[in-house]
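A single protein chain has been omitted from the complex, and every remaining protein chain is retained in its original position.
Take a look at chain A:
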């Protein structure tokens, strides 16, 4: 039942639905796009042979449809009751809340780690990157600045604190995704171009990590301590994690640097402090994952061996991209 042509079909509709949502003239079109998004994602993740993924797809359906209903309701109220375009009112708070729930952002994020735990790596990749595009762009059309700043702070704190106690790699990446959502929402408030830049780099980093985990078929932290892990795989893991955390010579530092620049120019000092401190906590738990694999004498499980597949040769390329992208990404601004 789950053959590739089904997946291709639904994937195509998924991409198309996002395009509908972001390029529509009226709010109604946005809502239509969101609904089609939901409906085409569900078949991608549900696999009737696996009880966990059925439950996951059900949870996903419930939360997203609740959020879409609310979104529709708020759109209609806005059209009927409010004739102005002022963005700082309660309707915008309500619209933003429903969009935040769609994305899996902070006060409404409780479904996100649960669902991520039940999906495979490729589905996770779609969930963490593609599914965030249309809610974010819709967010940028009509947002309430004060509410969003509060949500950003909540995002950052929950993303950093929640991940400290995790051992499952999927949940770890989920919490880091929540943290990066905080950065991305702020970049929406600066300029949409910057959001695009951040989002592209973030999805590139996530794709490299997820492809690495997918190839090694790793879902939990104790699977990282393998006896014969190749040095380049470990190096790639190190570089990607540090890049995700935003450490300077790597790719992930660049968008964070620009956002910090904007923050400081516009005198958001307290917010800068929160951004920095939560980044530190995030980097702490990334390093906690990888440092034991980088010492000379680390904890290895002798009875587990990694079979090198043929498609692992791209790992070197991805490491190279992560390291040199700081320079290469300045070409974007030429």
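Please note the rule applied: a residue touches a chain if its C-beta (ideal position, glycine included) is under 8 Å from a C-beta of that chain, and two chains touch if they have at least 3 such contacts; residues count from 1.
The criterion applied here is as follows: contacts and distances are computed from a predicted model.
**Student:** Could you check which of "Ubiquitin-related modifier 1", "NADH-ubiquinone oxidoreductase chain 5", "Brix domain-containing protein" or "Phospholipid-transporting ATPase" matches the UniProt name for the chain that's left out?
**Tutor:** The chain we cannot see is, by its UniProt record, "NADH-ubiquinone oxidoreductase chain 5".
**Student:** May I ask which residue of A:101, A:218 or A:315 touches the chain that does not appear here?
**Tutor:** Touching the chain that is not displayed is residue A:101.
**Student:** Tell me which of A:114, A:140 or A:203 is the one touching the absent chain.
**Tutor:** If we include the chain that is not displayed, A:114 is the one touching it.
**Student:** Out of A:164, A:304 or A:328, point to the residue that touches the absent chain in the complete complex.
**Tutor:** A:164
**Student:** Residue by residue, what part of chain A touches the chain that was omitted?
**Tutor:** Per the touch rule, chain A residues meeting the hidden chain are 59, 62-63, 66-67, 70, 90-91, 93-94, 97, 101, 107-108, 110-111, 113-114, 158, 161-165, 281.
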